[in-house]
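The complex is shown incomplete by one protein chain, all other protein chains being positioned as in the whole.
As written, the chain order gives the labels A, B and C, with residue 1 at the start of each chain.
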Amino acid sequence: MRFFSDNAAPVHPAVMAALAAADRVDTAFDGDAWSKRLDAAFAELFETQVRVLWVPTGTAANCLALAAMCPPYGGVICHAHAHIQTDEGGAPGFYTAGATLMLVDGEGAKVSPDAVTALVGGLRKDVHQVQPHALSITQATEYGRVYTPAEVGALGEVARAHGLGFHMDGARFANAVAYLGCAPADVTWRAGVDALSFGAVKNGGMNAEALVFFRTDLADATLYRRKRAGLLLSKGRYLAAQLLAMLEDDLWLANARAANAGAALLATAAGDRLLHPVEANEIFLRLTADEAARLRAQGFDFYDWGAGQARLVVSWQQTQADIRPLADAILAL
Amino acid sequence: MRFFSDNAAPVHPAVMAALAAADRVDTAFDGDAWSKRLDAAFAELFETQVRVLWVPTGTAANCLALAAMCPPYGGVICHAHAHIQTDEGGAPGFYTAGATLMLVDGEGAKVSPDAVTALVGGLRKDVHQVQPHALSITQATEYGRVYTPAEVGALGEVARAHGLGFHMDGARFANAVAYLGCAPADVTWRAGVDALSFGAVKNGGMNAEALVFFRTDLADATLYRRKRAGLLLSKGRYLAAQLLAMLEDDLWLANARAANAGAALLATAAGDRLLHPVEANEIFLRLTADEAARLRAQGFDFYDWGAGQARLVVSWQQTQADIRPLADAILAL
Amino acid sequence: MRFFSDNAAPVHPAVMAALAAADRVDTAFDGDAWSKRLDAAFAELFETQVRVLWVPTGTAANCLALAAMCPPYGGVICHAHAHIQTDEGGAPGFYTAGATLMLVDGEGAKVSPDAVTALVGGLRKDVHQVQPHALSITQATEYGRVYTPAEVGALGEVARAHGLGFHMDGARFANAVAYLGCAPADVTWRAGVDALSFGAVKNGGMNAEALVFFRTDLADATLYRRKRAGLLLSKGRYLAAQLLAMLEDDLWLANARAANAGAALLATAAGDRLLHPVEANEIFLRLTADEAARLRAQGFDFYDWGAGQARLVVSWQQTQADIRPLADAILAL
Partner (left out) sequence: MRFFSDNAAPVHPAVMAALAAADRVDTAFDGDAWSKRLDAAFAELFETQVRVLWVPTGTAANCLALAAMCPPYGGVICHAHAHIQTDEGGAPGFYTAGATLMLVDGEGAKVSPDAVTALVGGLRKDVHQVQPHALSITQATEYGRVYTPAEVGALGEVARAHGLGFHMDGARFANAVAYLGCAPADVTWRAGVDALSFGAVKNGGMNAEALVFFRTDLADATLYRRKRAGLLLSKGRYLAAQLLAMLEDDLWLANARAANAGAALLATAAGDRLLHPVEANEIFLRLTADEAARLRAQGFDFYDWGAGQARLVVSWQQTQADIRPLADAILAL
């Protein structure tokens, strides 16, 4: 059984059904009935007016958001382990026409207000130094940690104080909200977030993510940027339909809860092997090469994560019954 | 009935079936079994070694090809009515980091060797003028015209003589090959084409196009560019599966033949109203505002194309029975 | 004697003297006393508040202005023979991160309000087409033609109506003002111009041009862009001093008047050979290959300008006595 990535999972049956239901003649690009329902559907979820664009990848959502907030000559503050820094092949530089990622450290890939304040305070305010224009955080983080509404709010304050746009990479936003049990609004716009990459693909989607603008004035130019990036799919209804299916009856939360529950099961088994508290659907644990080999010999696949460490990711599709054998195997090490 | 765009059509049932068949756990990005079969499948179709990348849009395919051939300080020669010039929102400028489209005229949106030669000949070879590095043509053209193998070959000669990369935007490549009845190789690499955007979405696909490199050395850097552009979808198997389904039993040709046949029916009805010979699945015809209104009153939808002109596009899905009423209505004007 | 280009001329003695006077210890970059005087000096000249940045080339001035007005996904309307289109090596694409030059025709390289209106009117207002964000004209034009204040004002109206920034490439602004005899303000901000590339190098300078913002809000970001482009020279006082010297006692106008007068002398000699009315310091005339050879045999150097045509440029330094032999030789053909 694979614990490589939630991207390895298949598409949720409700999403497949939605694709079938959308499989009819309609207007091209985003002129179709499904695309036109997105703003209202997300407005209901977030309890405020929003502008929503579908895109096919999280990288695209993240980078369109950054480009909307940061000019080419500016910088975006993020964690040194942020996905936009380590795993998007330089896409932020492409979308922003060369802006700079300005890196801060912090436990569990979490950005702290103090780290942002220190970075900004250490800059000369002159043209020789790149000045920050945006702050980007990942919820849940690259190490599966979750920001509370208060933590996001504190970052929102810092962002506002320094005139920074505030972006949240929510590739696993669903897992974070499932963990927090809060309203989606509490951990986004009410806490100062301007734009959210709302992940769907890791959570049961096929190839649609939502870029949600709480600062709705950023959307118009982004429509042009999306087209210019080759991201305006001809048959947009097949993306919009996926997103609407994810929101229907809170499928997005149900899927995330399932994945989180599976991860919690593994976390319990891992005990003090854990490198980070498990708050979403990722587990990082100490595992010797020998131990890793023994697990793999039993049919469990996962990534090594540096020497003596491993990462396990649980998907929406894996049931407690699927996962228990791995939990038992870890306990038996 | 809609004759706006072949993008309005639904997805072919065989493609939907292929998506269902691919809906299982596999490796993320392009590490899955379907993605790995693409090179071989297209190599068989084109009778030569190729490197193939799936992308979600034709704009992405076109612009990744151009970026592979043209440095930021260079130019790409294309027709003034080329899709990359008129309908991609400036995407070539984005992907090439600011290269220039160098426009030539020509009937039916066709580029002629003489026009290329004249443009190149009119340039000073100094750093003050942008120098061309690539040539891009559209097959079938934006006015539904088809280049013969000999015509493409003549352009290939000119491209080679001036050291230009040669790209073919084949959003409707299938329609062109269906019209020509030639081997796909004859009108591409055997005629000097280095890279082809092989269209699938307009021809029954959902959201996958193929970027085919005949100059296989261009592919490696393009893999990086694709990721950097946010175009490396997490669950790539759902794109690769669409493309493989299109090739299976030559579905791509069958669909294109159906669309071309429908267009031919309308062309016959249009008679001397035609603005361009109908060689693919698009019909451009003279139509007064009053005539257009009469057709629309009968339930036929289509785009005006400037004053007194209209464009009709037939999709793979529209049968002769679907189309005959419009043909009759045109005859009755 | 050379009539190739006003760039071939040496530096005016007053400018050389200013460089010598500035040759002392002062603050680096633009923190020096000379740089700090620029805003006030140009404000006096233009009778309004301005922000002025020195740059070493006209291309830099032009492209920084365009980047201040046009986002990467936008377009800049200009004449098909505009210097930014034909002779800046694609610099606008570099500085704007890939914006598009949208070309109009017009006699003598002049842009007309109707041409702008027609171009804008012919665009669909959707994301598939690049939308214009700025208008750029050249004063005097690439064919030595001069826009009157009324003509500039009419373009300013059109620009405002369509929400376009309005840039004037004034590489030969001095020659135009010398011809018009108007206040510099009349043909710039009073006529709607937002930014002016105020040329000095062709007019007796060494390597300093002034980018003058009448819309002063555009200057702040441009300071960052100038640094980021490698254009913030370490010893800026040597540029600022040149510009101040040009303004001192209206040296810029005196130099331009001298060059214009020389050109007028040649224009009279050329008579009906002239291809364009001579309003500045450039002469375009019909000249057979044989005639050109005869002039060159007498020691006169100039550029061919297409078949059977030639361009002569008179510099600030060439006296009537220097020029009369060429005038006589032309008359004698």
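To be clear about the criterion, contacts are C-beta pairs under 8 Å (C-beta built on N, C-alpha and C of every residue); 3 or more make two chains touch, one makes a residue touch a chain.
This one's a predicted model, so the numbers in the text were calculated from it and none came from an experiment.
Contact with the omitted chain, checked across A:39, A:88 or A:151, is made by A:88.
Across C:45, C:120, C:229 or C:269, the residue that sits in touch with the chain not pictured is C:229.
In the full complex, subunit C makes contact with the omitted chain through residues 2, 4-5, 7-11, 16, 19-20, 23-29, 55-63, 88-91, 93-95, 201-202, 206-207, 224, 227-235, 238-239, 317. Residues of subunit B in contact with the chain left out of this view: 71-74, 97-98, 127-128, 131, 221, 223-228, 232. Interface residues of subunit A with the unshown chain, by the touch rule above, are 72-75, 86-90, 93-94, 96-101, 127-130.
The rule is short, and it goes like this: only the chains that are shown with their structure count from here on.
A comparison of C-alpha centroids places B closest to the centre of the full protein.
Centre-to-centre separation of subunit A and subunit C, using mean CA positions: 50 Å.
Note on chain placement: the centre of subunit B and the centre of subunit C lie 42 Å apart, centres being C-alpha means. The set of subunit C residues that touch two or more partner chains comprises 72-74, 97-98, 127-128.
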